[in-house]
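As you look at this complex, bear in mind that one protein chain is not there, while each of the others sits in place.
Just so it is clear, A and B label the chains in written order, and each chain counts residues from 1 on its own.
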Amino acid sequence: MGLREYIIRRLLLFIPTILGVIILIFAVSQLFTPEQRASLYVTSEKQLEKIDVIIQTYHLNESIFIQFKEWFWQVLQGNLGYSHIAKQGVLQAMLRKLPATVELVMFSIPLTIILGIYLGVQSAVHRDKLVDHATRTAAIIGWSLPSFWLGIMLIAIFYLALGWFPPERIGSEAYNYITLSGKWHTYTGLYTIDGLLNGQLWITIDALRHLVLPTISLTTIQIALIVRVMRSSMLESLSKGYIVTARAKGLSQAEVINKHARRNALIPTITVSGLLTAGMLTGVTITETVFNIDGIGRWAAWSAGAGGSVPDIPGVLGFAMFAGIVYCIANLIVDILYAYIDPRIRLG
Amino acid sequence: MKKNSILTVDNLKVNFYTYEGIVEALDGVNLNLMPGETLGVVGETGCGKSVTGLSIMKLVPPPGRIEDGKVVFNIKNRTLNVLELEERILRKIRGRLISMVFQDPRSALNPVYTVGDQIMEVLLHHRRKILIKRIIDRLDEKIKEGKAGFLEKFYKKMLTIMMEDPKSDIIELTSKIPFLRGYKRLLKEEAKKEAINMLRLMRIPDPERVVDMYPHELSGGMAQRVVIAMALACNPEILIADEPTTNLDVTVQLQILYLIKRLREEFSSSIIYITHDMGVIAEMCDRVAVMYAGNIVELADVIELFKNPLHPYTRGLLESIPRPGQPFKSIPGTVPSLINPPKGCRFHERCSYAMEICTREKPKFIEVKKNHFVQCFLYQSKSSKKTR
Partner (left out) sequence: MKKEEKKEVTTGFRYRLREFKAGMGPAIKELKFTLRRIRQSPLSIVGIIIIAIFAGIAILAPIIAPPVMRDPYRIFRDGFGMEPRPPGSPVSEPIAREKGWTVHYFGTAQGQYDIFYGCIWGTRTAFRIGVLVVAISLIIGILLGSVSGYYGGIIDEILMRFTDVILAFPGLILAMALVIALPLMWEVDVGLIFLIAAAFLTPVIILRVRHMGGLGVLIGLVAALAITAYKFTIGLSPIWVWSLQLSRLDKVLIALALVGWPSYTRVIRSEVLRVKQEDYVEAAKAIGCSDFRIITKHILPNAIYSVIIMATLDIGAIVLTAAALSFLGIGAPEGYADWGQMISYARNWIFAGIENPWQYWYTFTIPGIFIFTFVLGWNLLGDAFRDILDPTLRRR
């Protein structure tokens, strides 16, 4: 079959799933009253004053099919409603807050995967020795921690007591420079990279300092997932016949592990990486709230009513749709990677 | 100890430390292999044949441990005890001087690499210098004819360095730069040519296509040929074939057997052929060792063994081969558990000739007739020759 055909087939499967995501969001939205749903169709605060008009125009009281048509048309045009928390349209709000979240995740995900794979391999190769027990214990502890609690404890220890790593995204000095000085060019929206591009290294370093605790928070909890899968798949891989063959060919233990065992062991790990994305999306919601970072996660938490705010229905639904689509894309990538590494999948 | 044998196994003892107890898998195995011959090792499942094969290459996996004994490899007038060598040297021996063919070709091959990659792996590991030399000679030709460009002269330079010191800094450096690292590609191509050649020698049709296929795309017979190709790629002195045809269809079995026979002439290796099938022994082997519950109980030339089986177990084995028109005969009882093996001779519980001494002591492995060894008290007193 080949990789190309497999990718095409997989893409064809992707589209109905995305449609399903949209339909499910719609179904959940139907649980709200028409008055609550009105803000899904507007783009500004003022328009909300005439709720009856909105209900009329978009047929919010009529049958499901008509409503779906109306709503779907809005979605295709990019109108996901008005978020009173962000004081903006939902789509605009998400785009504006995306960089903060991306910055957080772009360090956490690679760290989790690379460290997780390494620890998993070590754990399997030195089975039942100290490395193994220590890694597994640490992983299980990480997996058992409530993410919000870990965040709070980290802040209490490393910021309030020791003063090393502050929460939030950037210090006030850097923030003033970025917003007020007029010398700042926003290239990517990511302070770490933009700092370099603007030639202001201190801003990059400041941003990195602020990223340490949230990254640790996210990684500690998610790493257990990777370590566990990598360890068990590595153990299975090491017990297979081709390992003996490789050694009989005269390869060293290191070569056998790295060339033969690990590649096979990566297969289930790649699959699990999809779950990692889900964990990150969830973790980001809590972590951004605890660390007070202005990203999509915190906006979603506030939209849901965190901290006593009035629920922002377009916000919640918009974020759910975003999360669903991102997760689908992640699974798509994972499936393709999986086929790339394991020829048995793409060759049927 | 035979002076001209190429491999001698002397009193090999292997234990497996499992959850349920210590399995005494090999209880003092004695073998020797002469150059150019095919030695069969025959026995029931679980008697320790495969463990013997693995031990010869010091590849016994944990929880197994080689407790005692010697495996002496006699090559180019040097004798090496494999069990005492350090890993670094063993790695040079495995795949190059001693190779192994495994029982299940499917699980012996790594599913995520192509068949070609896996043959090339053993070639690149052991035959790197020869391959590089070939490329350099060809490049030299081209240079002499004046047809070589700058790049090719550069490659030749790189390859010469690589031949001497594959880990030198220059090599590390240039292998990272896209254009300059083309010489590695040349090496891979040369290895691939050799791999295709091996496949062709294995009588695999259309080897250029097969070399890029994955193991799961091949039939059992083809896969086994690939495993044999991997084992013979570096022209080893000794080939250990661990039941290579057991998992294959009967018709394919025959093909593989014929192949091995032909390869025997083409490659002049000495072969240890492990199997449970007496018919294969008769077909393939010059001498045969009969194994039971971790011991070699009889060792003789094939014809002598079939004409004149001495050990009761061997007799039982030969009698149990089904013959048309005759009733089934089998050896009563079952193979003993090796966690708590019976004292004395391990066969005594099933032996119709068992004597009192068999339950107490283990018989020695002695030469009863010329080149015919038995481990049995029936012949103990008759022996006037020295023990091995």
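We adopt the following convention: contacts are C-beta pairs under 8 Å (C-beta built on N, C-alpha and C of every residue); 3 or more make two chains touch, one makes a residue touch a chain.
No experiment lies behind these values; they were computed from the predicted model shown.
Across A:Leu119, A:Ile178, A:Ile257 or A:Ala323, the single residue that touches the chain missing here is A:Ala323. From the set A:Val53, A:Ile114 or A:Leu160, the residue in touch with the chain omitted from the display is A:Leu160, counting the whole complex.
Of A:Phe32, A:Phe107 or A:Tyr175, it is A:Phe32 that touches the chain left out of the display. By the touch definition given at the top, subunit A reaches the unshown chain through residues 16-17, 20-21, 23-25, 28-29, 31-32, 63-64, 136, 140-141, 143-149, 152-153, 155-156, 160-161, 277-279, 281-282, 285-286, 289-290, 300-301, 304-308, 311, 313, 316-317, 319-320, 323-324, 327-328, 331.
Convention: only the chains that are shown with their structure count from here on.
Subunit A and subunit B have Cα centroids separated by 52 Å.
By the touch rule above, subunit B contacts subunit A in their complex via residues 54, 57, 59, 61, 87, 90-96, 99-100, 102, 104, 106-113, 121-122, 125-126, 214, 216-217, 227, 230. On subunit A, the positions that touch subunit B within their shared complex are 240-242, 244-253, 259-260, 263-264, 267, 341-344, 347.
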